[in-house]
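On to chain A.
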Amino acid sequence: MDYVIEMLDIRKEFPGIVANNNINLQVKKGEIHALLGENGAGKSTLMNVLFGIYQPERGQIRVQGQDVNITSPNIANDLGIGMVHQHFMLVDTFTVTENIVLGSEPKKGLKVDIAEAEKEVQRISDQYGLKVDPKALVRDISVGMQQRVEILKMLYRKADILILDEPTAVLTPQEIDELISIMKSLVEEGKSIILITHKLNEIMAVADRCTVIRRGEGIGTVNVNETSTNELASMMVGREVSFKTEKQPAAPKDVVLDIKNLVAKDNRDVDMVRGLDLQVKQGEIVGIAGVDGNGQSELVEAITGLRPSEDGEILLNNQSITNMKPRKIYEHGVAHIPQDRHKYGLVLDYSIGENMVLQTYYQPPFTTYGRLNFNEIYNYAERIIEEYDVRTPNSLTMARSLSGGNQQKAIIGREVDRSPDLLIAAQPTRGLDVGAIEFIHKKLIEERDKGRAVLLVSFELDEVMNLSDRIAVIYEGKIVANVEPDETDDQELGLLMAGSQRQKVGEPQ
Partner candidate 1 sequence: ACGTSDEGNADGDSGEEKNCEPSDDAINVAMVTDVGGVDDKSFNQSAWEGLQAYGEEYCLEEDEHYDYAQSTQDADYEPNLNRLTGQDYELVYGIGYKLTEAIEKVAGQNPDTNYALVDEVASEMDNLTSITFKEHQGSFLVGVAAALKTESNQVGFVGGVDSPLINKFEVGFEAGVKSIDPSIEVDVRYAESFDDAGKGRQIANSMYNSGVDIIYHAAGGAGNGVFSEAKDIKTNDPESYVWVIGVDRDQYDEGTVTVDGTDYNVTFTSMVKRVDIAVQDVAERMMEGDFPGGENIEYGLSDEGVSVADTNEEAYTEEIATAVSEWEQKIIDGELDIPSTHDELEEFLNNL
Partner candidate 2 sequence: MILQKLKGTWIPLVAIGFGLLAGAIIMLLFGYNPIQGYIALWNGAFENPYFTGETIRLMTPYILSGLAVAFAFRSGLLNIGVEGQVFVGWLAAVWVGTAFSLPAFIHLPLAILAAAVAGGLWGFVPGYLKAKYQVHEVIITIMMNYIALYSTNAIIRNVLTDQGERTDYIAESASLKSAWLTELMEFSNIHFGIILAIFSALFYWYFIEKTKYGFELKAVGFNRDASKYAGMSVKRSIIMSMVISGGFAGLAGAMEGLGTFGYMSLQNSFTNIGFDGIAIALLGGNTAIGVILASGLFGVLKNGALNMPTSAGVPHELVDIITALIIFFVAASYMIILFREQIISMYHKLKHKLSNISSKEGK
């Protein structure tokens, strides 16, 4: 059998941790090969080894049957390997084209031939149906387009073997569909794809085969059409998992959050929230469904005081919290799981313990007479770590050294444990594995059942549908529909999110 890629018996260690051990990965030409594993299982590490960013301690790599020694991304490029990294590798201040040609620029005299480059980018993007604006600045484009820029980067370099590390984690359902069709057309062109994802249904939908790794060890490779999501999931976690989160019907009571005619601007001074109304009651989960960039982030930031409200009113338990300082808003009983955990959620250079009191450090018992009480802080942190199953050596460990999933669990523990009246969860499971997702979903429902109001913002329809007691669809800064999850389906939600009016059931807007 011809394999385009063979990684045999790979071992990669980091100080104090074996990220990959005995891993085998064989990719056939023209297939989409999924790589599955929990957070921290070692998927990205394995791909970074293949792409020449890390050197393995042991093992062998063959490309098109040839033994190779990939010591740098350059060599990987030359071998036709391209990679879209889990965290995008784009320079914000550059244009799309500049990002794509960076490192292999077409020249005219001494100059970068930008016009030629733009033409080429346009050509490739037309060829594969990747809609991008070659002249746009990367910082101004949506995440989905950034994703496509990353793919273009590989295609521009004429890569035949494409590695996509969790490409769908940040995409909207529509964008995911687009990506899937892009991937299919790429393999038709004879390219091979290694796809990392936590979403089993995506694997079922596009992949031909799937290799599973667990805690750094290779578990095995299966043909996708001979397996089921359940089997994949249990291979991955090593036990049975359930997908549909069990929950009782909601029993909503008093209104906790009441937003009236809210207006908020984004960083470029453009109105993003434009007269939005929203209510969340005790004991219910309200899911905000919408395509990224319709004012979700601005809405959450306005509620939490991180962004000024230009107009309208935000009431919490009938008291206005409009334009209060974030600290005052927390003190009024709001908790917030932020959407970007590295940027907002954690001080990566603080210990996990210190991060657990990031909002409450100044209150007793953590501070008495201005002095921090480290015993109290670390005891408290140990309790959260215990309760929320945060996998870390101890509470003195730096937040930076935890895996993404565990960082997220820590944040959720911190926010939930404050017993807020209103819990805002923005993309709480982004990039997490099914085990972690299951855990977090359970926690959110538990909170609801304790009588808290939960506002969920997510780009993943499944999540919104699964968890919410009520779905509010956001479009261009307004709530355009309020629907019950069991009275709607993906199809209809998708249309609403794209701005079409609702016709079937519920109150007309």
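How these were chosen: all candidates are chains of the complex that A comes from, given by their letters.
Criterion: a contact is a pair of C-beta atoms (placed from the backbone, for glycine too) under 8 Å apart; a residue touches a chain by one contact, two chains touch by 3 or more; residues count from 1.
These figures come from a predicted structure and were not determined experimentally.
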| said: Which option touches chain A in the complex, given 1 or 2? Just the number is fine. | reply: 2
| Complex interface listing, chain A residues touching candidate 2 | 304-306, 325-330, 336, 338, 343-350, 354, 358-359, 361-362, 367, 370-372, 396
